[in-house]
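Not every chain of the complex is shown here; the ones you see sit where they belong.
Letters A, B and C mark the chains as written, and numbering starts fresh at 1 in each.
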Amino acid sequence: MAKPRLRDLGIHMGVIPTGKYNAITDVPGVRVGHSTIIADEPRVARTGVTVIFPREEPIWDHHCFAGFHVLNGNGDFTGTHWIDESGLLTTPIAITNTHQVGIVRDTLVRYSTEQFGAHEWVMPMVAETYDGWLNDINAFHVQPEHVIEAIQNAHGGVVEEGCVGGGTGMICYDFKGGIGTASRLVDTPSGRYTVGALVQANHGDRTLFRVDGVPVGREIPTSLIPSAWDEPEQPGSIIVILATDAPLLPGQCRRLAQRVTIGLARTGCVGHNGSGDLFLAFSTGNNIPSEPTAPFSVNMMPYPHMNWLFDGVAEAVEEAVINSLVAATTTVGFKGRMAYALPHDLLQAAMRRYSPR
Amino acid sequence: MAKPRLRDLGIHMGVIPTGKYNAITDVPGVRVGHSTIIADEPRVARTGVTVIFPREEPIWDHHCFAGFHVLNGNGDFTGTHWIDESGLLTTPIAITNTHQVGIVRDTLVRYSTEQFGAHEWVMPMVAETYDGWLNDINAFHVQPEHVIEAIQNAHGGVVEEGCVGGGTGMICYDFKGGIGTASRLVDTPSGRYTVGALVQANHGDRTLFRVDGVPVGREIPTSLIPSAWDEPEQPGSIIVILATDAPLLPGQCRRLAQRVTIGLARTGCVGHNGSGDLFLAFSTGNNIPSEPTAPFSVNMMPYPHMNWLFDGVAEAVEEAVINSLVAATTTVGFKGRMAYALPHDLLQAAMRRYSPR
Amino acid sequence: MAKPRLRDLGIHMGVIPTGKYNAITDVPGVRVGHSTIIADEPRVARTGVTVIFPREEPIWDHHCFAGFHVLNGNGDFTGTHWIDESGLLTTPIAITNTHQVGIVRDTLVRYSTEQFGAHEWVMPMVAETYDGWLNDINAFHVQPEHVIEAIQNAHGGVVEEGCVGGGTGMICYDFKGGIGTASRLVDTPSGRYTVGALVQANHGDRTLFRVDGVPVGREIPTSLIPSAWDEPEQPGSIIVILATDAPLLPGQCRRLAQRVTIGLARTGCVGHNGSGDLFLAFSTGNNIPSEPTAPFSVNMMPYPHMNWLFDGVAEAVEEAVINSLVAATTTVGFKGRMAYALPHDLLQAAMRRYSPR
C-alpha cells in the first residue's frame, strides 16, 4: 500500500496546480531510482543511494543546462565546478551518505565509461547528507552494486518517498526525514511548464518547523513526541534537485536554484552552520549536443516570465520537504536510537488549530 | 506623536527578545539619518536619502568587517567590489532612489574628503530602490544638501520608519512601504550580542504577503484596499542593512547577509526578476585600523555559535519589513497615483482569524 | 599627426592577426568617445570621461549578453549586479575618475531617459580609476556636459589612445598611462570572429613590466627615467572592456572576462591590493530584445571553440596595455608632479637587447 502524502492528509499548500504525480518525474524524461540498505547485522545499516537521470536521452550525449546554488556550504557535491563554469550537466546525479560519496562517484564513472565508452572522462555529480546518527556510517555499507541497483531502479512516474535510497537514515526538523518530491504546473506568459523538486531532507530545528505558515513544530513538543537526539542536535543538511522543462540558460537555472532557499525558509529552514544546503537546478528545455561543431541555437525564456517559475519552485520545494516527513516512518537505528515519524494526526490537528475562523 | 509599530498593534513575532529600540541602532554606535523630500510643485517629489553610520568612531579610520549577498541582482549598490574583496566597510552607507545613486555617492565623497582630508580616495556605498511610481523620478529631486541633511540628522535611538528618507516613495506587497527596522538580543554560547536590520522595502506581491505565517495579503484583497498599481505591477526591490556587535570576520558577515533571504521569505518575498535584493551586513565587533603597520589580531565568533545570530537575523528582517508597512501612511504621488497604507485594523483582524483555537 | 602605436615602433606581439584598426571598434558597431579635461587654472585638471557604445543599435532596446570578472576589487563599477544576475548589458559603459563615478552615472541616466523615454529605469555602468596624483581630483572637474561630449564624440574606426578621456591622468607601470586598445581576428572552428579590448591603465610596478616577455621595466630604471612617484607608490587600477561579435551566452562572456587576467599578467600585472581590476566582456553576437514576449532563440559558440577566443583576448589585452603606454605623453600635473612617458627609443632598445640571437 502506498505511503500517504501531504495531500492525502487533506492538507494543501500553495496556489499553483501540481503535475500528475506531484513529483520531479512530472518533468518529462526525469527518472529516479533508489537503493535502500537496511540491516541490523553485522553492523547497523540505515543508508542508501538515490539516482536521478535528468532526461530521457542519454545525458552523456544530450546535456542539460544547469545551475548551482549554496545556502550553506557544510556539505559536499562533486562535479559542481563544471556546472559553475559551463552550466552543462553531463552525468546522472546521485545522493548518498557523507562518508561514501567516493564509491558512488567512482561507480558512476565506471558505469558511464562502460555504457558510453566513447566518452573518455566523466565527472559525476554526487551529493550527500549525514546519516551517522541512525546508520553505522563508518561501516561503509554502500557498495558498487547498490549504485547499479539504484540506476536500474530508475523510472518515471511515482517516486517512492521517505526512508528510501539516500534518504533512509535522515532526520528532518527532529522527525524522521528522507526523500520527498513535489511539482508544479506553471502557467507563464511563455506557456505552461513543469517544475519539480526532489529533496533529501536531513535538516532543521523542530521549534522552527512550519507547514503552510502554521508553527507545527511548536505544536508537537518533545513531551508529546520525543526528540530524535539524546545529545545536542547534530548538524543536518538538505540536498535539493530541481528539474524543469522550461527553456533556460545556465544562469537562469542558477537563479532557479537560488529560489530553493525561499521554499525551505517557508518550512523553517535557516541554513545553520553545520548544514550542507546545496541545490542543483537543471532544464530539459534545451538538448545540448556533447560535441557541437558550429554555433548552435538554444532557447531561453524571457527573464520576467521566470517569476512564475520562481513561485512554482518555492511551492514545490516547500511541499517536497513536507512530503519527505509525511512519508517517513519511525526508525530505530544505530545504537538503538529512535527517530519518530511526524505523526499525521498531530500534524492534522495543528493545521486545524490554526485554520482561519 | 510617534507612529505605531507592529508590536504596538499587539502583534508579536519570533521568540528572541528585541533590543531597547527594536532598531538597528540597538547595536551600539550605529546611527541613522533621513532626508525626506516631499513636494507637489513644480514637479512631484516623493523621495529622499537615508544614511547609516556603522559605528561611533569615524568609519574612515575605524573600519568594520562586512559582507554582501545578493538574492536578486536587479539593482545597484556601489562600493560592493571592495566588500567582496576585503570585507572592509570604510564609508557610511546611503540608500536613495534608482536614478540618483550618483549624486549621493559623489556628495559622500566630497563630504568624506572634506571631513577627513588625509584620505585620498573614497568609494562610498550607495544603494537604491525605484520610486518612479509615486515620485517624478526624472525630476532628479535629490541634491547634495539632502545628503548632508541626512548625515546631520543621523542619530542613535529611535529610528523613524515608513515614508521617510530613501523610503519615502516605496511600495511593498502592494501597500505603501518604506523604511523599517528591528533588532534582536541574541544569547549565544559566546555571550549576548545584538543584531539589527534596517530595510528600504519596495518589493513583493500582495497575494504572497504573510505576517508570522498568516496569509495577510490574501486576507486583504484589492476589493477591500485598492492596488497601488493601475497597470502591470512594476518591479520592486529591497535593500537590507544588517548590523551586529558580535565579533565576525568578513566571511561570517557575508553568511549573516545571506540569511536576510530567510527573513524576507517568511514575509512572502520570492526575489522576483525585476527586484534588486541586495544585502549588506557589518560587524562592529572588531575595529580595524585604516593603516595597520603590522599583523594584528581580530576576534571571531566560533562558527557553530553563529546559528543563534542566524535565527536573530531572520526574525529581525521579518519584523523590519512589517514595521516598514505598519509605519507607512497612504500616499498620493506622481500622476495622482495612490498607494494605500496597510490598514492596521485589517492586519489585526487577519492575525486574529488565524490565531490558534 | 596621429600618435604612434606599438606596431609603429616595429614591435609585434602575439601570433593572431589584428583587426583593421587594431581596436575595440573592429567589433562592428562598437563606438568610443572621449571627453578630455585639461586645465591648470583655477585648479589643475587632468581627467575626463570615456564612453563606449556596445552596438550599433540603441543598447537600451537591443541588449548584449555580457559577463563580469574581478581580479582585485579595490575599485568601483556600477551596474554589475545586474550583469552577474542576468548577463544583460542594457546601457552604454563609461569610465572616469574615482571620485566622479556618480555624476557620470546620473548623467547617463538623464541622457538615457531623455533619449529613450519609454524606459522607466536605467542603471548605467560606470567604472573608475584613480587620477588624484596628477589631477586635483577633489576639484570635481567632470560635469554633465563632459559626459554628453564623450557621448557625442563616440565613433567607430580609430580610437584615440593615451592621455585622453578617462585615461587623461593615469599612471601605468610608473610611466604615463591612459587609454589603450587592440583587437584580434580569431579563426575558430566556428568561423572568424573579432575580439577587441579597451583599457584604462593605471596599474603596475615598473620592475615587473614586460613587453612580449622582455623585462622592459627593469631595463629602464628610475636612474634613466625618474619615477612618477616621489612618495610610496599609490594604488593603481585597470579597467578593461572586452567586445566580441562571437555569439556567446552570458556565462561565456564571463569566461572571456576572466581571461583578461592572462593578458595583464603577461605585461607584469599581479593585481595588487590597492588596485581595482574590473573587467567587463560583452558580445554583439546576439541581439536581445528588451521586452521579449515569448521564449526566443539565441546562439552560442561551442565551448571548446572558445579556446581560440581566449587566446585572442590574452593577446589583445596585452597589446592594449602597451598601446596605452606608447600613446601616452609626459604629463605635468597637480602640484607639479610629472609622469614620464615610456620612452620609445628605450623600449625599442630593450626589445632589441632581448631579441633572439
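To be clear about the criterion, contacts are C-beta pairs under 8 Å (C-beta built on N, C-alpha and C of every residue); 3 or more make two chains touch, one makes a residue touch a chain.
These figures come from a predicted structure and were not determined experimentally.
Depicted are 3 of the identical subunits; the complete assembly encoded in this structure file consists of 4 such copies.
Operating definition for what follows: only the chains that are shown with their structure count from here on.
If you average the CA atoms of subunit A and of subunit B, the two centres end up 33 Å from each other.
One inter-chain figure worth recording: subunit A and subunit C are separated by 45 Å, centre to centre, where each centre is the mean of the chain's CA atoms. One finds 35 Å separating the Cα centroids of subunit B and subunit C. Residue positions of subunit B touching 2 or more other chains, listed in rising order: 72.
Touching subunit C in their complex are the following residues of subunit A: 85-88, 189-191, 247, 249-251, 255, 291-303. Every residue of subunit A that touches subunit B in the complex is listed here, in rising order: 15, 71-72, 207-208, 210, 212-215, 255, 258-259, 261-262, 265-266, 269-274, 303-304, 306-307, 310-311, 314, 352-357.
Remark: subunit C residues 70, 72-86, 98-107, 109-110, 113, 120-123, 126, 130, 132, 137-138, 140, 234, 276, 278 touch subunit B in the complex.
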